[in-house]
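Apart from one protein chain that is not included, each protein chain of the complex appears where it belongs.
For reference, chains read A, B and C in written order, and residue numbers begin at 1 within each chain.
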Amino acid sequence: MNKFGNLYSFTSFGESHGPTIGGVIDGIPAGQPIDLDRVQRELDRRRPGQSAITTGRNETDRLTVLSGMMDGLTTGTPIGFTVTNADQHSRDYAELRDIYRPSHADFTYQTKYGIRDHRGGGRSSARENISRVVAGAFARQILERLGITIYAYTSRVGDISLQDDYTLYDPALIDSNAVRCPDTEAAERMERLILDVKRDGDTIGGVVTGVIKGAPAGLGEPIYDKLHAMLGAAMLGINAAKGFDYGMGFDGVTRRGSEMIDTFIPGDVIPRTATNHSGGIQGGISNGADIYFRVAFKPVATLLRQVDTVDTAGRSATLSVRGRHDPCVLPRAVPVVEAMAACVMLDAILLDRSRRSF
Amino acid sequence: MNKFGNLYSFTSFGESHGPTIGGVIDGIPAGQPIDLDRVQRELDRRRPGQSAITTGRNETDRLTVLSGMMDGLTTGTPIGFTVTNADQHSRDYAELRDIYRPSHADFTYQTKYGIRDHRGGGRSSARENISRVVAGAFARQILERLGITIYAYTSRVGDISLQDDYTLYDPALIDSNAVRCPDTEAAERMERLILDVKRDGDTIGGVVTGVIKGAPAGLGEPIYDKLHAMLGAAMLGINAAKGFDYGMGFDGVTRRGSEMIDTFIPGDVIPRTATNHSGGIQGGISNGADIYFRVAFKPVATLLRQVDTVDTAGRSATLSVRGRHDPCVLPRAVPVVEAMAACVMLDAILLDRSRRSF
Amino acid sequence: MNKFGNLYSFTSFGESHGPTIGGVIDGIPAGQPIDLDRVQRELDRRRPGQSAITTGRNETDRLTVLSGMMDGLTTGTPIGFTVTNADQHSRDYAELRDIYRPSHADFTYQTKYGIRDHRGGGRSSARENISRVVAGAFARQILERLGITIYAYTSRVGDISLQDDYTLYDPALIDSNAVRCPDTEAAERMERLILDVKRDGDTIGGVVTGVIKGAPAGLGEPIYDKLHAMLGAAMLGINAAKGFDYGMGFDGVTRRGSEMIDTFIPGDVIPRTATNHSGGIQGGISNGADIYFRVAFKPVATLLRQVDTVDTAGRSATLSVRGRHDPCVLPRAVPVVEAMAACVMLDAILLDRSRRSF
Partner (left out) sequence: MNKFGNLYSFTSFGESHGPTIGGVIDGIPAGQPIDLDRVQRELDRRRPGQSAITTGRNETDRLTVLSGMMDGLTTGTPIGFTVTNADQHSRDYAELRDIYRPSHADFTYQTKYGIRDHRGGGRSSARENISRVVAGAFARQILERLGITIYAYTSRVGDISLQDDYTLYDPALIDSNAVRCPDTEAAERMERLILDVKRDGDTIGGVVTGVIKGAPAGLGEPIYDKLHAMLGAAMLGINAAKGFDYGMGFDGVTRRGSEMIDTFIPGDVIPRTATNHSGGIQGGISNGADIYFRVAFKPVATLLRQVDTVDTAGRSATLSVRGRHDPCVLPRAVPVVEAMAACVMLDAILLDRSRRSF
C-alpha cells in the first residue's frame, strides 16, 4: 500500500540504494501551470548534505518529470517522475545484511517479508520522502492559486522550544537558518545542540509545527476521514514521527470547556471566531480559521557510535555504523510535513468538490 | 466516506435523533464464533446514562444483528446491525435549527452540505460511536482467539494524571469505577473533579491510554499505512479527539537517541527487546512488543450554561442548552478507543495475511 | 467487498432467509429532494410475485429509510435502509444443507468460506438486488434533475429477439407488459415462451438492453475506470449475468473501421456525431450521445424438476426443488440493470466534478 491519498494521490517506489526514487501522481486537476523549478527547490530543501547539521550523503536530487504535462500545464493524466540516486555507498552497509540495527525497521521488514534490502535501510529509508515532497510541491502550487498557503517549522529540538502560539513567528524567517526555525535566536541554540549531539555520536528529537492558512470552510469528510484524521495519518506516516495533535491538542486536555470554546463574532453570514483553540476544524470539517498542528519526531536510532545488538540468528553482535546520517531529522522533516499537508488539503478539496454545486 | 478500514471494514449510518444507528461490517473472516452478549456488554460500557458522570440520556442501546451469522458463527457475508434510538428529546433542540453552537459542527456541516440535522448534533453526535463499538466488539473476539488483547483506560482528567508507564496499572481494575481508571484512588479524584465541573455547567478533557498485547511481529503496511498511522487515523476520527501519540510520543522528543533505542536481547531468532520506548512498532511494522498509545480528548463544547453565539444569519444570539450531555467524554470514550484499535488490528492482520504463505 | 462504487457508493447486507435486506448509501449529494414513493415503486417493479411469469414468493418489499434525510431532502450523511423479509419458507430448503445444487453458488461459497447459509441461496440470492434497486432509485432522481434518464428493457428471451436498434422502441411501453419489453407483440410471444418453459419445469435466458440519455460529454475516468468498464463491472455483478457489450459490441467485430466511425457534424464547438456506432463513449469518456449496452442473462439453474447432483460428501444425490423461483430472470432484472446504471452514472459525475472548475 504505497499509495497515499484518495482523489489526489501518489504512489511511490524506490529504495535508498536502488538506482532511482520515483512515483506517480494521480488525480491532478488539468490545466494547472506548474513551475518545475519551484518543485526542484522543495526537493533542495529536503536533500541531504545541505548543511553541517544534516547527513553528509551528497545527492543533487534532480527531478525528472516523465508524463502528464504539456507546455507547462498539467493535462490531467498522471505525473510520472524520478530522482536518481547517485551517492550510494553500499559497501558501508555490507555488514548490515546479517545484523538487525536496534530500533530500526531491519527486524520488522525481515519478519514481515522474509527478505529485505539491507542497504541504507532499503525502502524504510527517508529517501522515500522525495516522492512525498514532489507530490506535495505540485499540490502546493494548485493550492496557492486557491488562496491556501502552508508552512511548517521546527518548533522544538530537545528541550529548546518555541512558544506554542504560531502567530508569534514570521514564516519568512524559517529558511533563514539550517534548523528551519523562525526564531533566529532559538535556531542558533538548536543548531549548537544538534552539533553537540552529533559530536557525541548521538541524535536528538523535536517537534515540527505546521500551519495552513486560507482554507475555506467545509473541507474534511465525516466521519472517519475528518480533516484532522487525514492530516494525522499523513504526518504519522513520515519516518520517525511519533505523535500528532492539532489546535490545543494535548495541552488542551487540562482546560475547561468554557476556556476552550471559540465564540463566533456576530455580523457575518459566514461567521469567524474570536479565538482559535480548535485549530480551524470543527467536527472534522474546516471552519475557515487557520489550521495548525504539531508533529513529534523521535531522536533517530542510528547512532554514530558502537552499539550492541543481535544478528539475524539472534546472536550478540556489535555494530559500528559507518553510513552517513542525520543527528536530528527536524530540519529536513519540515519540507516533508509541508508536502504531506499540501497533499491532504488538495485531496480534501477534490473530495469536497465532488459533492458541491448540484 | 462513512466507511472505516480496508479489508476488515465497517460502514455506519444514523443520526442522534433519527430512528436508528447502524452499520455494516464487511470482510469479517468466516466461521468465527461470536458471542453477541459480549458485543452487547461493550455497547453497555458506552451507553449513556450509565453513571452520574455521564449524560442523562437514557438509552438501552440494544443490538440487533440482521445478517452474516448462522448458528452463532460468522458466514463471511456482511454483518448488518442496528441499534434503536429511544430517548430522543428533539424538542430540546428546536432552537438549534437557526443557531450555531460555538465549537460544534453546526456551522461546518451547514457550510459543507448547505443543510444539517440540528437535532442533537445529527450525524456529528457521539451516538455514531455505537457503530464503532459493534464493529470493534466483533473484531476483538477474533483477535482474542489469535492471542491479541486490547484495553484502554482513562489516564488523565484535567490535571489529575496517572504515570506514563502503563505496566504499573492492572487492567482488571479499569471497569471498577465510573471513570474507567485502573488507579482507584486517582479515579475517585477524577470523579470528584468531573462532578465539580458538571456542577459548574462546564466540561473537562483528558487522555485515554490504549494498550495492545500479543500482536505478532509483522503487522502494518509501509509506507503510508504504517501501523501507528492507521491507529492514529482511527483515534483522531473519534469525536473530541485532538491528539495521538505512541511509544514515548511527544515526551520522547527531548531525549537522545542513545536513551531511546530498544536493544535486542540475544538468544532468540525472533529477538525481543530489553526496553520498549518504541511502543511496539518499528518502521511502521509491529515488532512483537506491546503497542501502547495515548489519545487526547478536549473538554467538549456543550456547556450547561448560557453561551453567547450567532444565529445562521450571523446575528448575536444566546444559547441555553437544555439537552443532556457528558461533562467529560473520557469514561465513555474508553470502549470506543478499544473498539477502533480492535478494528485496526484485525484489518492489519488481514492485510498482512494477504501477503503471506506463498 | 460488499461495497459498490467510488464516490457514490452503497454497501449492502442480508440473506434470502434472514430477517432483513438492507444497506447504506454513502456519498449522496446533500440537499437533494428524494421522493420515497418513487423509490418504493422501483422496488415494486423488482419484487417477487408481481406476475405469473415470476417467482411465487410473496414479498411486499416495503422500504424503511433510517437516516440521511430531513424534510424530504438528503442531508449528505449516509442513507441507511432496510427491507424486511416476510415470506421465507425456510423449511423448503432444509435438504439443501447437505446438498450442492448444480450450477449454483452452494459449492463455491462452501469452499470459499467453509460455511454457508443454505436457506434460499443465502447471500447469493437475488434478493440482495433490493439494495441495488434502492441505491439506484436514489441516484436516478438526482440524475433526472441533471437531465439524464435511464431505461432498460427485455430485448431477447430465448430465440425471440427485438432488433438491435433501441431507437425503434418506445420506452413508455416497457412496463405495459409483464416481460418489460417495449414491443408488445414480441412481449406476448416472450411471455408465452416463459410460461411454456415454466410448465416444463425449465428456465430460459435472454438479453436486457440499457439506454442512458442526456449524459454530458466528459464522464468516465481513464484508463482503467473507463465509463464502459464501470458499467460492465456493474452489470456483470448482477446475478445470472454472463456478458456485457456496448455500442455495436460483439456485432461490430465483423465490420470495417470505415463503416464504424462516427463522423462529426460540423457547426458546433461541441460537435455531435452523425451516427452512434460507438455507443456514446470514446476512449472511456462519454461524448454526449446516447449510451447503450446489452447484458446477457443465462437461464437460471434452479429447475422445477428432479435433478441429479452430489451432497457435501461428494456422494450422488437427487434434488427436487420445492422453493419458488423465476423461470426467467429477465423481467425482474430490468429494474436492477437500470439501478446499477444509475449508480455508475452518478458516481462518474461525482468523480468528474472532483476534477472540474479549477
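One rule holds for everything that comes next: contacts are C-beta pairs under 8 Å (C-beta built on N, C-alpha and C of every residue); 3 or more make two chains touch, one makes a residue touch a chain.
Note that the coordinates shown come from a computational prediction; the quantities given were computed from them, not determined experimentally.
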From A:Gln40, A:Thr54 or A:Thr82, residue that would touch the chain that is not displayed: A:Thr82
Full-complex contact with the absent chain, from C:Val134, C:Met248 or C:Ile349: C:Met248
Among C:Ala30, C:Ala186 or C:Ala229, the residue in touch with the chain that has been omitted: C:Ala229
Sole residue of C:Gln32, C:Thr75, C:Gln88 or C:Ser286 that reaches the chain not shown, by the stated touch rule: C:Ser286
Sole contact to the chain not displayed, among C:Tyr8, C:Tyr100 or C:Tyr166: C:Tyr100
Chain A residues touching the omitted chain (full complex): 1-3, 9, 11-15, 18-20, 22-24, 26-27, 30-31, 66-68, 70, 73-80, 82, 112-117, 122-123
Residues of chain C (touch criterion as defined above) contacting the omitted chain: 1-4, 6, 12, 100, 102-105, 107-109, 111-113, 123-124, 128, 156, 158-159, 197, 200, 202-207, 217-226, 228-230, 232-234, 236-237, 242-250, 252-271, 273, 277-279, 281-287, 294, 296-303, 305, 307-310, 312-316, 351-352, 355
Residues of chain B (touch criterion as defined above) contacting the omitted chain: 7, 27, 29-32, 76-77, 142, 145-146, 222, 350-351, 353-358
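Simple rule for what comes next: only the chains that are shown with their structure count from here on.
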Self-contact between copies chain B and chain C, residue sets same or different by half: same
Fitted rotation between chain A and its twin chain C in degrees, CA, nearest 5: 180
Whole-Å gap between the CA centroids of chain A and chain B: 26
Inter-chain centre distance, chain A versus chain C - centres from mean C-alpha coordinates, in Å: 46
Shared interface positions of chain A, touching two or more other chains: 222, 351, 355
